[in-house]
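Missing here is one protein chain; the remaining ones are kept as they sit in the complex.
A and B are the chain letters, set down in written order, and residue numbers restart from 1 in every chain.
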Amino acid sequence: MSREDEYRAIRHSAALSRMDHVGLLRLMGDEVMEAVDAVCSGDLWVRDSRMLQTLILDDRGQPLADVYVCPDDDACFLLVEGITSEELSALLARHVDPELDAELEDLRPDHELLSVHGPYAWEVLSKWLTPDIIGLPYLSFYRFDRGICFRAGKTGEYGYDLMLRSADAEEVRGELLELVTSLDGAEVSLEALDLCALENGFFSVRHGSVEGLTPMELQLQWRVSTRKRFPGVAAMEQRRARGIGRRLTHFVARDEVKSGDVLRGPEAPVGEVMTAAFSPGVGGVVGTALLDISVAHPGIDEFFASDRDPASPIWTVSSPMLLNRSLLVDPRRHTYATRDGETDPPLWQGSLP
Amino acid sequence: MTTDLSDYVASREAILDQVRRILRDTMKLKIEPQAIDPDAPLFGTGLGMDSVDAVELVIQLDTVFGLQLSGSPEAFLKIRSVNTIVDAIMEMTDES
Partner (left out) sequence: MSDAPRITGWGVASALGVGRERLRGALFRGAIGIAPILRFDTSSFTAHVGAMVTGYESDGRDATVLCHEFGSLALRDALAHARLDPESLGSLRVALTLGASLFGDQNTENLARSLAKELSIEGPAITVSTACTSSTQAIGFGADLIRGGFADLVLAGGVDVLTPALFAGFHALGVLSEGPCTPFGQQVGTTLGEGAGFLVIERGGLRDATTRALIRGYGLSGDAYHETSPEPRGRGVAAAIRSALDDAGVSETEIGYLNAHGTGTIANDAAEWCAIRSVFGSELGCSIPLSSTKGHLGHAQSAAGVLEVISTLECMGAGLAPTTAGFEGPRPGGPPRPVSAKKPEPLAYELALSSNSAFGGNNCALVFGNAGRAPLDVDEIRPVFVSTTAALCAGASNVEELASIYESNSPPSDREIRIDLAAELPRVDLRGIDRASELLTAVTSRALAEAGLKLKGEARERTGLMVGALRASPDSIERFSSSIVERGLTKPDATAFAQLLPSAAQSACAKALNIRGPQSTINIGEGSGLLACAISAWMLAQRRDSDRIVAAAVDVQTEGVAGGALGDAACALVLGTAPTSVEVVGIGVAGPDHLDEAIAQAQRRWGSAKPPELFVDRLKPLEGMPATSSSFALAHAVHSLRQGGARSAMVASKGTTASVAIILASTEVIHDN
């Protein structure tokens, strides 16, 4: 399976993936939301059966973990990237009032997470689970007899994460793979998902954590409350008062650039490359750069990676950079079989240096 | 910085701030416009706007900038983050 084939599955049909990098935890008790609120940086404006993206920051205000908070009756499920369940447990012990009625349980030992992404991922799930799945709004979840279906995803396409008992996972994986394959899809790697996340501007705590960067530089202020206390709040307040000197900005390039490459303008250095990867959809390299705040804007075509020979020009772009198929596919009207791929507009509407 | 670049950044920032103010007022956000990240998603996650907020946003963008987004669904897809809105406004200004 080539990276191009994986990419095509995610961007054009449906892709199956194991999400072994995501921690699965559950808090039980009467005061679970109070407990989660004490460690997460965002305003937890989340209703039952809905999911909310938030962060856990360290004392310097840097993201430690990327968290989906998923409350449901007396429980709250947490899908966590960036820290282990032991580390989360330690954080809760440190920041949460021990009197609160909230008990943490690691679900990983006997649960797995399988996910289906793609503009027709809903078609796979509606066949495998229930046609009602098309009514499940983005960032919602619901329980079924064999587990929980979370509608989330970090690719810009329809995405469903299925939490299953480990005993069932292999059988379900087979069933889903059969359905995915019937739509010309495939099983894909985490690297392919990460590329799609990058193209759509999703933060990855596994790649995006750089020494000294807070949610302000990372354009994640929407995940940070301005009205509550949380770990790292003092650092955030300081950073807000002082302002930031650099900001994460997306770019495209024709030639190879790599993480750490210095970026220069016509006169002086302007920043450095954080992440970069070849995108089949763009036909070039996509990436994020940390640019001086004075030029941290899309639409600039004057910068280049100076370490390369010859120097490789980069163009800054807005995020999300692709016109995802999922935006044009309506589960209430379309199917994979009746799609008209010919008339679809290109994924990438821009040009390259 | 070259003159062209500083002019570009200045005009982009001016539009960016106006769009941020519109978003703050449309969404009744009690925060400084600067706290709205240019690449923050507008719908679903991020600023968490919904279809009703979108109606008001489209009207405001038309009123303030003359940006017409209603009508075709593809035009509507131009509003996904603050930056994509600014792009659409700058593109429109370039064309006219």
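Everything below uses one rule, namely that a contact is a pair of C-beta atoms (placed from the backbone, for glycine too) under 8 Å apart; a residue touches a chain by one contact, two chains touch by 3 or more.
Note that this is a predicted model, so its numbers are computed, not measured.
**Q** With respect to the chain omitted from the figure, which of A:131, A:212 or A:245 is a touching residue?
**A** A:131
**Q** Where the complex has a chain not shown, which of B:5, B:27, B:42 or B:85 is the residue touching it?
**A** B:27
**Q** Looking at A:46, A:64 or A:257, which residue reaches the missing chain?
**A** Of these options, the touching residue for the absent chain is A:46.
**Q** Thinking of the whole complex, not just what is shown, which of A:6, A:37 or A:302 touches the missing chain?
**A** Reading the full complex, the residue touching the unseen chain is A:37.
**Q** Across the whole complex, list the residues on subunit A that are touched by the chain not included here.
**A** 30, 33, 37, 43-48, 73-74, 131-132, 134-137, 142, 227-228, 331-333, 335
**Q** On subunit B, where is the contact patch with the chain that was removed from view?
**A** Counting over the whole complex, subunit B touches the hidden chain at residues 26-29, 48, 50-53, 55-56, 59, 62-63.
FYI, only the chains that are shown with their structure count from here on.
**Q** When the C-alpha atoms of subunit A and subunit B are each averaged to a single point, how far apart are the two points in Å?
**A** Subunit A and subunit B have C-alpha centres separated by 23 Å.
**Q** Which positions of subunit B touch subunit A when the two form their complex?
**A** 1-2, 5, 8-9, 12-13, 16, 31, 35-41, 44-48, 73-74, 77, 80-81, 83-84, 86-87, 90
**Q** Where on subunit A does subunit B make contact in their complex?
**A** Its residues touching subunit B are 45, 53, 138-139, 201, 219-222, 226, 240, 248-250, 265-267, 294-295, 297-300, 302, 318-320, 323, 327-328, 345.
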